[in-house]
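Each remark here refers to the structure printed beneath this line.
The complex appears here without one of its protein chains, the remainder shown in place.
Residue numbering begins at 1 within each chain, and the chains themselves are lettered A and B in the order written.
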Amino acid sequence: MRGAAVVLLALGIGFAHAAPAPDLAAAKVAVAAADAAAGRARAAGDQWMPTLAALKAAHVALARGDAAAAVTAATHARHLALLSLRQAAEQKRLWRNEVPRQ
Amino acid sequence: MRRWLLLLLALAAPVAAAAAPNPAADRAAFQGWFRHLFPQLPLAKYVDGPYNFSASERAQWQQIMELPPYGFAVDHGKALFDARFPDGAGYASCFPHGGIGIAQDYPQFDPKTGRVVTLPIAINRCRVAHGLPKLKLTTGDLADIDAYMVRTSRGHKIDVVVPDTKPALAAYEAGKEYFYSRRGQLNFSCASCHLQYPGHRVRGDTLAPALGITASFPIYRSKWGNMGTLVRRFIGCNKNIRSAPDKPDSLAYRDLEYFLTAMSNGLPIAGPGARP
Partner (left out) sequence: MTGKGGCVKHELRILALAALCSLVPLAARAAPTAADIAAGRKIAFTKTLGNCIACHVIPGGAQPGNIGPNLTHIRVLVPHRKDAYAIIFDEPARKPQTPMPPFGRNHILTPAQIRQVIAFLYSHK
């Protein structure tokens, strides 16, 4: 039991070390990528409100110079935007299954 | 050989499904779906939406209707409708029959702009043509004018025309795709609720069937405490599924209203309405 805890702790530390604190330049890149993904989702006609909320949080964090928070929120926003893009692409085909037929 | 035949069939099926838009056939299937679900319910009754399925809500509604909560909006809408514009004209000059008893003919497809025009958008167009600014499309004065014009059309059978032209059919088809496509983080289409589960309850709300769902608009909604147009409700339903709503005058909502209203052709206008 204690052994497992030590291993987990080590893993956790290892993970933290593997991802050094991002600087503002990296945060700007992450936010720009999120903006782009959200733009594609809008163009596809399927923007999720949580995407916009996360995007806003990313921009706010960036503006106050909190690079870590900006990267976290931007990554989340981009992930949601990509999920909505996949949904929109699938629906191009699937929507017809919901149409009643005679 | 048989495998080839199957493959051919598999290929042919999606092509058949994606055949040329046919609003009349769609309407027959759409209305047939609801008739199959509720064989006892006469078509004209669908315009009462949720009240067909909840005796207690229906009783409350009937009580409320002794003094309809949209009465003030209709009176105010009439006053606005009858007032002269600075150039001396009025709303009546913009519409056939002086704007009286015509709500059943909307939305319309305008071949000049290639866009669908809903009644609220037509009201704004009239204002712009006479040098006045547009009004908000969701509530307020425009919803009141809408309420008055709809009130003068009560009982008229909905008669949305989809001309047999490429752009009109494309707008219709876009509205249809919107209605059936899942969207938002919660992954719903309009059909998931209003076509698959009419009469069921989502938490405390009884789901209105998609058939006749436009006929009572604009509505006075107790939750809003005032009047709202159909797009206001679209925006609300989009937000509920965590889908960023479109703009009130967006092509998406125009096309959606076009398709949805066209599915209810033959049902009577029942608006303005009152909802919880």
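The working rule: a contact is a pair of C-beta atoms (placed from the backbone, for glycine too) under 8 Å apart; a residue touches a chain by one contact, two chains touch by 3 or more.
Not measured: the values here are computed from a predicted model.
S.K.: In the complete complex, the chain left out here touches which of the visible ones?
M.R.: Output: missing chain touches A, B.
S.K.: I'm checking contacts with the chain that's been left out. Which of B:Gln185, B:Ser250 or B:Asn265 qualifies?
M.R.: Considering all chains, including the one not shown, the answer is B:Gln185.
S.K.: Tell me which of B:Pro133, B:Gly204 or B:Gly225 is the one touching the absent chain.
M.R.: Candidates B:Pro133, B:Gly204 or B:Gly225; residue touching the omitted chain: B:Gly204.
S.K.: So which bits of chain A touch the chain we can't see?
M.R.: For chain A, the residues touching the absent chain are 4-5, 8, 11-12, 15, 50, 75-76, 78-80, 82-83, 85-87, 89, 92, 94, 97-98.
S.K.: Contacts of chain B with the missing chain: which residues?
M.R.: Touching the missing chain: residues 185-188, 192-193, 196-197, 200-204.
The rule is simple: only the chains that are shown with their structure count from here on.
S.K.: Could you please state the distance in Å, as a whole number, between where the Cα atoms of chain A are centred and where those of chain B are centred?
M.R.: Here the centre of chain B sits 35 Å away from the centre of chain A.
S.K.: Which residues, counting only chain B, touch chain A once they are in their complex?
M.R.: 14, 17-18, 25-26, 28-30, 32-33, 176-178, 180-185, 187, 189, 191-192, 195-196, 239, 242-244, 252
S.K.: Quick one: in the complex, what on chain A touches chain B?
M.R.: Against chain B, the touching part of chain A is residues 42, 45-52, 80, 84, 87-88, 91, 94-96, 98-102.
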